[in-house]
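With one protein chain removed, the remaining protein chains of the complex are shown where they sit.
A and B are the chain letters, set down in written order, and residue numbers restart from 1 in every chain.
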């Protein structure tokens, strides 16, 4: 029996600094089940990080949630008073960020920074929190945690710091972990280790993971289901296997074709990887109709006429395209 | 770490040496001596008396000899004897250092107590009227000539309201200190308000503040535990530099308030071409600057682990 942890309905995020708010993200619908790994993919600026921040209640002015619901275990985070949101943050929803080098407080020992979670959400004393912090460090496979607990962030490598971030994020056994490009800033050799660590720990705790990345390959490999975002909208949502082998949206197809895969070039007789022409439009310049239309190879006049809505695919999943494959 | 301190010490000694040499040379190269300044002062001094005074003070000896004599004394802690008062310069400075130090402490206290909170709240309420008002105040504070601000304060609080004494040192109590200290503290206060605002804004934008938010803590805890200390580290240098240069900066204020500090000694001695006294005063001013900067470096060792473990 699957249990829904997160249910996002019609989420819209707007830039509210002008006379009229401009929607940066809209019509975002998805749900994540307990223990599931859900991927959110897109180019930078497509709105995936905004979604992540909105889920954690961390949007900064002038960005704000302008519509929809974010149901976490049945409670709507979008309308929760800040005070209550604060108690859920870190406790029920946690985040890991992209930059381990700067995401930790340089003036606090990692022990204090991990221990703070237990002080905040479990009401432990500093002493007890310290013991728990050592345990937490041990769980993220940091060697000699009793010693490392007294280290400052600058004394640790990037991979180590990201482990500390993971320890902080998972300290209070959250229901949902949002990982925003957790490995992008790391050395290639450590990336796989960190991803495996996150997945193992979350599997053991039954924590749902929302993995945000621009790397479709990574996401398809580790996730159960994947949503692809383009220009503030989800354009395709499928099971991970399907999206990779049979992308339905032309944009997804473009992403897949841009991935280097062993042997594929020879098979197709291609000299180089295919890229998607053009650039992502800016928030204020989103086209009227299908937002991908200006860059799409199959565009027809209807595409530009009116906004395109999501349609169900008969092989499972949903897509936002009039001419999907 | 010891290395850094040692390097600092050597640098400081070198700076002091160069400054002393420079002042000595400047006063020697340009014609005119203490004795001739007596004449310029239109005091009736005969040529013979001049001759005798110069001989007495050793002003007729060749330059290297005079310089060597001064430096030899300096190494032994002897700052020489004032031409004008015939007293050892060290004795003259002793009491004045305390007066100047009190003034500098009062001023930096004023600057920190007002400037830090102002800058902090301006940053926290960024873009509001409070921010605009604080920043306008800061740019005004940086533009206001200190000695004029002193005159205005003197007029208001001494002459009109009769709350505080106009000028002088009094018997060393606080009442005489208030006006000169505030006057001297205005510009550093304004600068600190600006620096603090910038530091808080920079820290607010830092990734680790977002991390702290994602942990789910109250704004109060966020500010106290994560923001304040990190922002303060950025401001500390400015506080140190301002405090360190205050002994020199107070020259004009000391003159205005007839404050018997190192600064007024410097001005008086400069007018008299009383070289040993000038040397002594500048030496104190430079040493104070170097001392405070070293202390700030040491303070960084305490507050910033990134430096502690380098």
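Note that in this section a contact is a pair of C-beta atoms (placed from the backbone, for glycine too) under 8 Å apart; a residue touches a chain by one contact, two chains touch by 3 or more.
The rule is simple: contacts and distances are computed from a predicted model.
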Inset, instruction - Using the UniProt record as the reference, specify the protein name of the hidden chain from among "Formate dehydrogenase subunit delta", "Thiazole synthase", "ABC transporter permease" or "Carbon-phosphorus lyase subunit PhnH". - result: "ABC transporter permease"
Inset, instruction - Taking the whole complex into account, name the chains on display that the unshown chain touches. - result: B
Inset, instruction - Based on the whole complex, identify which of B:105, B:142, B:178 or B:296 touches the chain you can't see. - result: B:142
Inset, instruction - Decide which residue listed in B:27, B:67, B:98 or B:300 touches the omitted chain of the complex. - result: B:27
Inset, instruction - Taking the full complex into account, find the residue in B:176, B:210, B:225 or B:273 that is in contact with the omitted chain. - result: B:273
Inset, instruction - Identify the residue among B:4, B:72, B:152 or B:174 that touches the chain left out of the display. - result: B:152
Inset, instruction - Touching the hidden chain in the full complex, which residues of chain B are there? Just list them. - result: 11, 14-15, 18-19, 23, 26-27, 30, 32, 132, 139-140, 142-145, 147-148, 151-152, 154-155, 159, 166-167, 198, 201-202, 205, 245, 247-249, 251-252, 255-256, 266-267, 270-271, 273, 278, 282, 285-286, 289-290
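The rule we apply is simple: only the chains that are shown with their structure count from here on.
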Inset, instruction - Can you check how far apart chain A and chain B are, centre to centre, with Cα atoms defining each centre and the answer in Å? - result: 53
Legend entry - chain A residues within the chain B interface of the complex: 56, 58, 86-91, 94-95, 97, 99, 102-108, 116-117, 120-121, 152, 154-155, 165, 168-169
Legend entry - Complex contacts: residues of chain B adjacent to chain A: 206-208, 210-218, 221, 225-226, 229-230, 233, 303-306, 309
